[in-house]
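Take a look at this one; I'll ask things after.
Missing here: one protein chain of the complex. Every other protein chain is in place.
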Amino acid sequence: MAPRIGVVTFPGSLDDHDALRAVGLCGAEPVSLWHGSDSVAGVDAVILPGGFSYGDYLRCGAIAAFAPVMTEVIAAAEAGMPVLGICNGFQVLCEAQLLPGALIRNERQTFVCRDQRLRVASVDTAWTSALTLGQEITLVLKNGEGRYVADADTLDRLEGEGRVVFRYLDNPNGSLSDIAGVCNRRGNVVGLMPHPEHNVEALTSPSLDGRALFESVLDFLTARV
Amino acid sequence: MADTVKNAARTLDQPQPWAELGLKEDEYLRIRDILGRRPTAAELAMYSVMWSEHCSYKSSKVHLRKFGELTQETPVGKMLAGIGENAGVIDVGQGYAVTFKVESHNHPSYVEPYQGAATGVGGIVRDILAMGARPVAVLDPLRFGPLDAPDTARVLPGVVAGVGGYGNCLGLPNVGGEVVFDPSYAGNPLVNALCVGVLRHEDLHLAKATGAGNLVILYGAATGGDGIGGVSVLASETFDAASDGSASGLGGPAKRPSVQVGDPFMEKLLIECTLEIFAARIVSGIQDLGGAGLSCATSELASAGDGGMHVNLDQVPLRDSTLSPEEILMSESQERMMAVVEPEHVEQFLRICAKWDVLATVIGEVTDGDRLTIDWHGETVVDVPPRTVAHDGPVYQRPYARPARQDRIQADGVDVLPRPVGGEELAATVLRLVASPNLCDKSWVTDQYDRYVRGNSVLAQPEDAGMLRIDPDTGLGVAVSTDGNGRFAYLDPYAGAQLSLAEAYRNVAVSGAQPVAITDCLNFGSPEDPDVMWQFSETVEGLVGGCRELGIPVTGGNVSFYNQTGETAILPTPVVGVLGVIDDVSHRTSVGFRRAGEEVFLLGDTRDELAGSVWADVVHAHLGGRPPVLDLDHERRLAELLVRGAGRGLFSSAHDLADGGLIQALVEASLRHGVGVRVDLGVADPFVALFSESTGRVVVSLPADRVPELIELAEAARVPVRRLGVTGDDVLEVEGQFTLPLSEIRAAWQAPIPAAMAAAGH
Amino acid sequence: MARVVVDVMPKPEILDPQGKAVTGALDRLGFSGLTVRQGKRFEVEVDGEVTAARLAEIRDAAEKLLANTVIETFDVRLDQA
Partner (left out) sequence: MARVVVDVMPKPEILDPQGKAVTGALDRLGFSGLTVRQGKRFEVEVDGEVTAARLAEIRDAAEKLLANTVIETFDVRLDQA
């Protein structure tokens, strides 16, 4: 039986739809999860999708981090379940303190949508094992608040523990150390600003590089079974 | 104490502020005549706002009627809803229907660029939603004053951030639009927004209140004091005086519309909630709240139904408890909708709203009679025949006449203007034109828009048309393009309208889709100026004639008058949106050269047509003469060829020729993927060949072994075809004239907008 | 160095979507009976002394740039801290 991957819909989520499609295209069973639910319906992995949860009011991801479903997601993540936060989902993971640091307004004060080149900086995670270290990939990037910041100690720790997962090749937003994505110590929780779910179909994407993330977690889940 | 109907009947001679509300004396007398007494304050508010130019189309109605004489069928199917509904709906096959409409939000965007543009997007999206459709994309045709004007540095970034801020937050891909600069838009930016929606045939909803006893539910945001009087003021003759007055601190009471602030998050919830309500099949009528707020929604729903309506205004949830009944009726608070629901479905309706955290309140019911009555604090403050409010407003036959200056303008042609001679001068002209505001790279703007969300954007800017996949299994899709050329329209409004129509039509065909219908936004100066009214009337005639010849209907649109600063009107600017249908989006064609060594051909004829061109503007600051000659039959055959070719996968690329002529098309096709081209112009005058803006032309590239197929298709379609050259290398070479490295062209092309915005601190 | 604080708030009659969202979130977190409006706070470090003229200049700057007076009100004051 194909692994079941849940995608949470918060009020204001936008790319939930695309994440569900990407999950299906890559061979897993997509499961839609509702923010107000107090269970994750027995899924094997969870994706927190992009969008503007709660309008991105207050701070991106801040209000969604307290959604009822997040209690379960946090518990599952701490128990080792693969969790991927994409864009707004990354912001939610930081606000929920499953990942360190924060995402603030882009250096160039505007929203930016572009095809972004990245370097894979870690393949030791549940979501990147199908990539190769140092590989250059292109993913869709689109956000207004994607600038990764953390204090110096945290950055040192991330670098020292190999927890920077993706780096920008031409830093679009002023992120510290060109960081586009990071993971938790165990490598099961990954957050990134670019949108792998938009890079799974030739018809609508500039590349198919997003597939590797979904294939990675499928490998991870099937190997574990 | 509110002014009740009883009170009005008792105090027939009480003076009323009809003039301040923008009504003319005869209009006020007609209201008294209809009611057989003086109107109450609330009734006066409703009539004044609904009879404003913006809501009643009183100056344009007699002209717009001509659109109704056109076919109500498209080349692929029936029109399921047409002019008069919130938006037109057309059958696109496989059980799907598509709705699309363009609207203006010009004046508010000048006053407060961010919120004006944002609420412009919000408004058109609700129109589409109200038809029963899921909104799936937006496009934003924009026009500003000169790029280097100080006020452009205020207006442009605000408008762009507003369009993006609202549309991105709704999860609607932005797949096209325009960015045009001209001094005539300096005090009158044009912010038009187009939304596309998709529905199944059976989901079509109309705005009508039927079935006595059915309940009227207001849902979405609470009502505040936003934009009170906005509708009548924003589109009335007082706008100029008012904004000037308040800006300089002079003049009487500031009539500047109070600004509306948008809440895109609320609108996103409203969309999802409404779609779930549609899916549950529990609405019998629905209407969005836009201009004129509750006045419009109640009177339109009631007059389209089979009975009357009764509303209790005390039930309306308020953000500001001090609002008077007339203010509640006129408020333009955003993100609200009104539904008519059978009693047994109300509970489920409210449950779905609660799920999405959307406030919903029963505020009234459909009644047996034929009156719209509204109560406040237990007394009746409105008792009117709803049709008289919504549809029987004044209709004006405004005088119009061809301005005397028109002959002078047309006689002032381009033949006397010095032209570049020799390769070096031509190359310098190319670099100058690609770096001019109207031809340069627009990605500073478009990179602020999400074009990927929902995963169905098959084509988006900088393609000639946006294209969306509708059905993932069959590949059915639609393409949309908007175009408008105010310079051509100024030279000849009839021809200008048709040229805009033809360009949008061609842009859709170039993508591989069959053009099937149009929507339009007519942006003009004051209708009280006979010159402007003539431009308007010619424009409508032009569109009607054009659509008739192309065999496509007008599904709806919008008119924006009073776009003028003092006595000076903007260039007449009809913006035309064309919708196309494609059976399988994988057959789409895009604009960029794909690989080296492919054959490049020009379809269509080139004539010496440079009046109104970008060259005349940029190099000579000249606007005079006659616009290019249009052959709509040729456009139709050209489109047929393009669609057929695309269906067979014939083209590696196709790009239409418009502003800037052949050279600009070659530049754009080359820069797209960094694949250059070498062309041979033969014996033609190289300047004319490169810079003329003759219409009906397209550049295509294709593999050498498929050239015979192209020739055959072109012969069958009777479209002139001429080999230009071959793709390759990273230069653009015009044999015997010049060779320019793509890097040099790219640098010049990319610089202007970022440089202007950086200089202003953006 | 002296510090001037500029507070910018949405006008009372203008919709404040941010404040609305925060109010709702607080309520869901169990903090009830709180209604929030959200604005901006600018802390302006001023080179040199803050004279009355300097303060007037900052007020001018606030009106021109820091606040959008079409929809916001602002308040300028010397920071006591």
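To keep things simple, chains are lettered A, B and C as they appear, and every chain counts its residues starting from 1.
The rule is short, and it goes like this: a residue touches a chain if its C-beta (ideal position, glycine included) is under 8 Å from a C-beta of that chain, and two chains touch if they have at least 3 such contacts.
Fair warning: this is a prediction, and the values are worked out from it, not measured in the lab.
> Which parts of subunit A face the unshown chain closely enough to count as touching?
58-59, 62-63, 66, 94-95, 100-102, 104-107, 109, 147, 149-151, 174
> To test your reading of the contact rule: which positions on subunit B touch the chain that is missing from view?
Output for subunit B: 761.
> Residue by residue, what part of subunit C touches the chain that was omitted?
Residues 7-9, 19, 22, 25-26, 29, 31-48, 57-58, 60-61, 64-66 of subunit C touch the chain that is not shown.
By our rule, only the chains that are shown with their structure count from here on.
> Is the chain-to-chain touch network here best called a line, a ring, a star, complete, or other?
complete
> Look at the interfaces A-B and A-C and say which one is made up of more C-beta pairs in contact.
Looking at contacts between chains, A-B has the larger number.
> Using mean CA coordinates as chain centres, what's the gap between subunit A and subunit C in Å?
About 34 Å separates the centre of subunit A from that of subunit C.
> For subunit C, give me the residues that contact two or more of the other chains.
Within subunit C, the residues that touch at least two other chains are 17, 20-21.
> Where in subunit B do residues touch two or more other chains at once?
263, 265-266, 357
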